[in-house]
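Just dropping this structure here.
Presenting subunit A:
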Amino acid sequence: MVDVIRFRDDAANDQPLVSVEALSGQTNATAVRLESDEDARALLPYLNQLALIEVAFPTFRDGRGYSAARILREAGFTGELRAQGDVLVDQIPSMRRCGFDSFIANAPVDQATLDKSLNRYDHVYQPAADAALPVWKLRHG
Partner candidate 1 sequence: MKILTGNDLKTGDVIWWTGKSWSRHIGEAVDAGDNGEAVLAEESAAQRVNAAYIVDAAASPNGPLPLHIKDRVRAAGPTVRADLGINPDVPIVKG
Partner candidate 2 sequence: MYQYDKFDQAIVDARVEEFRDQVNRRINGEMTEDQFKPLRLMNGLYLQLHAYMLRVAIPYGTLSGKQMRMLGHIARKYDRDYGHFTTRQNIQYNWIKLEDTPDILADLASVEMHAIQTSGNCIRNISSDQYAGAAADEVADPRPWAELLRQWSTFHPEFSYLPRKFKIAVIASQEDRAAMRLHDIGLELVMRDGVLGARVFVGGGMGRTPMIAPEIAEFVKADDLLSYLEACLRVYNRYGRRDNAYKARIKILIHELGADEYRRQVAEEFAHVKTLGIDPPLAELERISAYFAPPAYEQGLSDEIDRSNPAFAHWVDQNVKAHKQPGYAIVNISLKPVGGIPGDASSDQIDLMADLAEKYGFDELRVTHAQNIVLPFVAKRDLFTVWQALDAAGIANANLDLVTDIIACPGLDYCSLANARSIPVAQKIAERFADAERQRDIGELKLKISGCINACGHHHAGHIGILGVDKKGVENYQLTLGGSGAEDVSIGKITGPGFDEDGIVDAVERAVEKYRAVRVEGERFIDTYRRVGADSFKEAIYG
């Protein structure tokens, strides 16, 4: 059993993940895996049918998935957006801001550390895919 850290209330999708390439031939697929070198925009035609998009993080240094997540949320995707791979506990707050709402991390994530880091900052400087208001909005209304 893999540990999924999930920030959603709906039931988890247990459909098998298909590749981006396989998606065009499978009109009933609801879960897809995006590799870090694949174009998130290739998924845009299928967003209505998808309930889960898993984005790969082959190493913690590979930051392409952050852009992928924002692009998918900006396009209106409301399903589960999962970061999988070399996901470090200190990266999860930024990933949350980019729109990820579930995580499967290679190394165990300490829940107390995660809770602390998610609650660390009361303010952010820039809007992203989450609901946090940037400080310029708080300053100017």
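We adopt the following convention: a residue touches a chain if its C-beta (ideal position, glycine included) is under 8 Å from a C-beta of that chain, and two chains touch if they have at least 3 such contacts; residues count from 1.
How were these picked? Simply put, all candidates are chains of the complex that A comes from, given by their letters.
Nothing here was measured: the structure is a model prediction, and the numbers come from that model.
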item: Chain touching subunit A (counting every copy) in this complex, out of 1 or 2; value: 2
item: Contacting residues of subunit A [partner candidate 2, same complex]; value: 39, 60-64, 66-68, 70, 74, 88, 90-91, 93-95, 97-98, 110, 113, 116-117, 120-128, 134-140
